[in-house]
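A single protein chain has been omitted; all remaining protein chains appear in their positions.
Each chain carries a letter (A, B and C) given by its place in the written order, and its residues are counted from 1.
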Amino acid sequence: MQIPSSELVGGGVSFLLTLMVLSYLIGDNPFFRVAVYLFVGVSAGYAAAVAWHQVLWPQLFLPLIFGSLLDRVLALVALGLGILLLLKLHARTARLGSVSMAFLVGVGAAVAVGGAVMGTLFPQIRASINMFGLLGGTGTLIYQLIKSSVILVGTLTTLIYFQFGAKASPNGPQVRSWVGGLGWIGQVFIAITLGVLFAGVYAAAITALIERLNFLWTFVISL
Amino acid sequence: MAEPRCPVCGQPNPEGSETCQFCGTRLKPPAAAPSAAPASIRPGEEPVKKNTAEFEKVSLPSSERQPIHPGEEPTKKNTAELERALPTWLKTLRDKPDTPPGEPPSQTPAQATPATSAEESSTPPPPPLNSVPEWLSGLGSAAAEEQEIPDWLASLRSKGGTGPDEPEGLTAFPQDAGREQGSTPAGGPPPASAPPPEAPPQGAAGEGLPDWLKGLQSEGPESAKQEPAAQPDNPDVSAWLSNLPPTPPAEAHPTPAEELPDWLKKLKEQAAETESSQPPASATELTPEWLTRLQAEAETQEDAVQSARAQHEDIPDWLSKLETKAGTGATAPASPAFSGEVPVSPTELNGPPPDWLSKLQADVTAASEAEAKKEEFEAAPAPSPESLPAEPLPAWLSGVQPEVPRPGGTPALIIGNEDKGPPSAGEAAFSMETPDWLSKLKPEPGPQETPAPVPGTGEQQPSESLEPGDLPSWVQAMRPVEAVVAEAKAVAPAEGQVTTEQNGPLAGLRGVLPAVPGLGPLRKPPAYATKLQASETQQRYADSLEKLVYAENSPHAIRSTLRISGHLLRWVIVLLLFLAVGLPIVTGAQVVPPTSLPPVEEVQATYTLIGQLAPSSQVLVVFDYEPALSGELEAAAQNVVGQLISTGALLTFISTSPTGPALADHFLQTTQPPGKLQSGQTYINLGYLAGGPTGILNFASWPGKAAPYAWSTDPKVDGNNAWVMPPLLGVVNLSDFKAVFVLTDSADTGRNWIEQAGPSLGSTPMLMVISAQAEPMMRPYYDSGQLKGLVTGLAGGKAYEQAVQHPGLGQAYWNSFSTGLLMAEILILVGGAWSAFLAWRENRRKEEEA
Amino acid sequence: MMWLGLAGFGVVFLSAALMLGLSFLRRKSPPTFRDIPAFTHLKQAIGRVVEDGSRLHVSLGRAALTTPQSASALAGLALLNRLADLTSASDKPPVVTSGDAALALLSQDTLQSASHASGQGVYDPTAARLTGLTPFSYAAGAMPVIHDENVSTNVLIGNFGMEAGLLTEASDRANAFSLTASDNLPAQAILYASGQEPLIGEELFAAGAYVEAGPMHAASLTVQDILRWTIVVAILGGILLKLLGVI
Partner (left out) sequence: MKLRGILPTALAIASGILVLAGYFFAIDVLGEIRLTLIGWAVIVAAFAVFAGLVNLLMVHVNKIRQREKGMAYSLILIAALIVTFLIGLTGPETPTVSFIFNSFQLPVETSLMALLAVTLAVAGIRLLRRHLNLLSILFLATALVVLLGTAPLPYLGMIPYSDWLRSQIAQVLAAGGARGILLGVALGTLTTGLRILFGADRPYGGDNG
């Protein structure tokens, strides 16, 4: 089968870069460095291009040029904040930039707090409670009860493990013995959870390795 | 041999008795001491090793050649060995057991003769007094033997000049001391006329000296008693001292030292004699003695300083060096003695004495006691510069520092401690890791370790150095002799070769302790010099330094081995994994049957739901994964999207990741047969949705506004309003889509879509294709019904392939996945077990060493 | 959903009031917290950095400030502020890498103000770097920093994904100490296996309090403990009501 030249070149570049990156397994070496620096440059350039095309142009400049008065005013504020931020690039004007950074941080903090309360705390608490509604899910009622109870114990003991407050003692700060006991159970759940996650990550990683080796082999035999 | 005498009351005690029957002083070192032999090299141990080696010259039984640890005190047997070598006259001098301590002539020799002093050395002397010189003498003598010097000590020496010079520079001390001593006792006051503490200062107020004494009295009972005793009528000393007051202490030392060359010429042979006579002198007529000591000590310090800087003999030169050093040499071994010194103006002399004096005073008794035990001359001076209270620490550490870059920050801390500048934040952090023995520095000022300038040294002396209450007994013993030989002594310096002992208990005796011949070998056995008699604190130092050195060395060893084994391990794993993963790809071997997975509930649910979609259903597909996981996600989602396409669904792609749109294109190129989809007709890519969860919320509440334009490699489509194209025609809200598929590698992103877009979906089902590592977080959403279907990782993709009976990437990767995972499991299992064994062995070794 | 919003507001308001109150009341007698060895070792590692003239590398992850994950980055910045202060006596300032542009700018600000606060006034604008704009390019850009810049201590704190494995691998090869923390669960699993001193979950946010970053940080932990037990009670109570069929 005739491979288009662009595909051949692209495949060749991918082939070489893959080998260069995998060479890190032998040790840090110039090939790996070249591939990595190239990658960092390309990805940064690509992300900047996307930021321009997908954010600044459609969300800032288009409204500024073609939008309604309100859109233009709002866009002007955003533009002003953006320009202030760019002032950070110069030592003298850097302080002005902290205004827009403060805005960014303030909004970010609020999004984090809102997301934590409305997006995690309440939904997870609700889910923990609803487990015992025994509506969804599979298996017998007993199984559902046992499963829900185990998950509940895991959730609570894990949460308790993180207890920070402790009493000062000659042997250093000590949490109450019963809290420590529950925390220890929590640690067991944490170890199991992280073990499961590690297995998942490993499965993903080895899939990536398979995909790369598969690509290398496919490219070689396609030549 | 003779029964042991009490060092304090001088009474004889029965052989083997642990404590003095008369005053209760401990006579023998604790039995446990020798047995506490550490496995690792100890700082204080090296010199002992060296000297026990020398010990063989006097053919000691091997049983006695045990390593001696910091704080271990001399054992009786060693001194007993030397009895053989003692001249009879010395024995006779001693054989007067029942002489009351008050009677000097008999008592004094008993204390002063080498053998006796050797014997005495078996009794635990008060640590603060004799331990420092003894202990450091080991250091000094160790410096003589290159091959036996431990690294840390070598580094110490590398700072302190070359091996041979150090002893040479240091031997000047005892000789000077002897010389001075020979000259000073002339003014030794008769004991009876010893005035009350208050008297002498007043009486001597006219000379510069009594002012000192007045000041020194404030240093505690001992100095109060002793100093006044002789100072008033001590012209030599006062003459010598008259130079001293106006000059800063650092400059004061050289004054006597200018005579050094003479002493070196005249007194080389009789150094021993002078040494032997020092204890009495140093004890009885303390003023001349301790003043000469001061000189001697000062010179010794200077010698040490000098040798620490460079090898140097020319005194004027090194004096000038010293002056510069007094200001700047904070890091040189001896420098702490001078650190923090303030030049003393004559007016200041009426106040408390210069710190360095009070410190040196604290050492006088120490040095004399040590010499009374007949320390080897080469060895004795070695410690003396470092024996100054604060010095062992900086000296050791200045040696350790270059060798030990990361000893828990100790060297830096020492410097930090000596630093008079305000502690920086870095130091604050540092102090968090201060070893106990270093943090004890401040709480334990005074005679032992703190530099002289530390206030309160004098006050602390009694507590530490009253124990050396054997000093008063010396004083009692020596006085009369000094008085008798005073005249003879006055002329002694004039004589070139002094062959007659002029002072001390051996007065009148000829050929006492001839320099080298005869007694050389006897003095040689340096058991005494090297019997490390460290105080508790010094012992703590030694132990701490040993820990320090050990802790410093071991990680290096571990790290280096780790590095090597790390590379090997990595290479082996690479080889095995690549073989396990690569072979099925290269050979195309089917190691697992195509239908090897049992049906998975959530995968079946996904399959069923897609099958129920009507043709031309508008479906939203979210590409929210990183390029790194494209391999896994493409394999997992290939047949899901393929089935959607085959049902004729109209697809809309969107992403909250900047690389998502490109990944969507790549997905179609690599996983779907070309030409099946046409941008703008059967599918549309809305591109990148900025803002994370907020962007999702915007899109959920008003999709057309949040992502209005099409993203396409087709110029006709790219940048146009996507919402007028077939895939989005008639779609206003999120709920207008027939299904929403989220392809993601991140549980956070998946949760964002569920939480932000879920409420706007209405009855529209949301399904997910996720990476294997997101399963534990996403699975509950399937259980709770928020997700109607879930395909997880390569395994899920393979299960889906089995469901649709359409082999794809899942099948292509499955064999390698199976062999690769098995290999990884074996490696982790075996390697983990081996690591556990290594860790267990390492822990055990550490425990044993601890 | 109105009541849910109000409940959320209540939680936030109460937490805020508690934090302010506790930080004021306990400013003189700070609370005692359980021992987390990782922070003790971090302090020792910082001491080594100051002592041997090597460099501290702080990596803040790649959380966008407009996402909920920004909190981990903000916690990282609080720690960075304290670490920069602690290492002000060091020869070299800490080098900070980030995977998000805004975060990189914030780390610059943090280093600058720390250098001013320490009275050194010497600020190296290239000490805080953006090493990449995508997760793996960020990690790939940070790896050479660990390899080449005499880094003896790596503090990885923020929002990391699986790319964290590359950073710990680089740190391991450079024989450097690494304290690692991420709010991302798979990353925590990787860091648990490959990091020398991994912090789990919530411990990431305790970093400030454990390096004495201020009374408000200590108060935060106390409030977290109070909320923790409130959640436990809420869940148990909710389940009871559920089983009773009340809700």
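Basically, a contact is a pair of C-beta atoms (placed from the backbone, for glycine too) under 8 Å apart; a residue touches a chain by one contact, two chains touch by 3 or more.
Note that this is a predicted model, so its numbers are computed, not measured.
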{"item": "Partners of the unshown chain among those that are drawn", "value": "A, B, C"}
{"item": "Chain A residues touching the omitted chain (full complex)", "value": "6, 9-11, 13-15, 17-18, 21-22, 24-25, 33-56, 59-60, 74, 77-79, 81-83, 85-86, 88-89, 94-95, 97-118, 120-121, 124-125, 127-128, 147, 150-159, 161-162, 186-206, 208-209, 211-213, 215"}
{"item": "Contact footprint on chain B, counting only the chain that is left out", "value": "566, 569-570, 573-574, 577, 581, 591-593, 596-598, 626-631, 659, 661-662, 665-666, 669, 685, 687, 690-691, 694-695, 697-698, 711-713, 718-719, 772, 775-777, 779-780, 783, 795, 814-815, 817-822, 824-825, 827-829, 831-836, 838-840, 843"}
{"item": "Contact set of chain C toward the excluded chain (per top definition)", "value": "1-2, 5-6, 8-9, 11-12, 15-16, 19-20, 23, 64-66, 68, 71-72, 74-75, 77-78, 81, 100-102, 104-110, 112-114, 116-117, 125-126, 128-131, 133-134, 136-137, 139-141, 144, 148, 162-163, 165-166, 168-169, 183, 185, 188, 190, 192-194, 196, 200-202, 204-206, 208, 214, 216-217, 220-221, 223-224, 227-228, 231"}
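Note that only the chains that are shown with their structure count from here on.
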{"item": "A-C compared against B-C, more contacting pairs", "value": "A-C"}
{"item": "CA centroid of chain A to CA centroid of chain C, Å", "value": "15"}
{"item": "Two or more partner chains touched - positions in chain A", "value": "47, 111, 115, 118-120, 130, 193, 196-197, 200-201, 204"}
{"item": "Sequence positions of chain C contacting 2 or more other chains", "value": "66-69, 133-134, 136, 162, 173, 185-186, 189"}
{"item": "List of chain A residues in touch with chain B within their complex", "value": "25-27, 46-47, 50-51, 54-55, 58-59, 111, 115, 118-120, 123, 127, 130, 136-138, 193, 196-197, 199-204, 206-214, 217"}
{"item": "Residue ranges of chain B touching chain C (in the complex, touch as defined)", "value": "405-406, 408-409, 411-412, 424-430, 432-433, 559, 562-563, 566, 626-629, 658-659, 691-694, 745-748, 773-774, 776-777"}
{"item": "For the chain B and chain A complex, residues of the former touching the latter", "value": "567, 570-571, 574, 577-578, 581-582, 585-586, 601, 628-632, 634-635, 658-659, 661-662, 687-688, 690, 693-694, 708-709, 711, 745, 751-752, 755, 771-776, 780, 783-785, 793-795, 812-813, 816-817, 820-821, 824"}
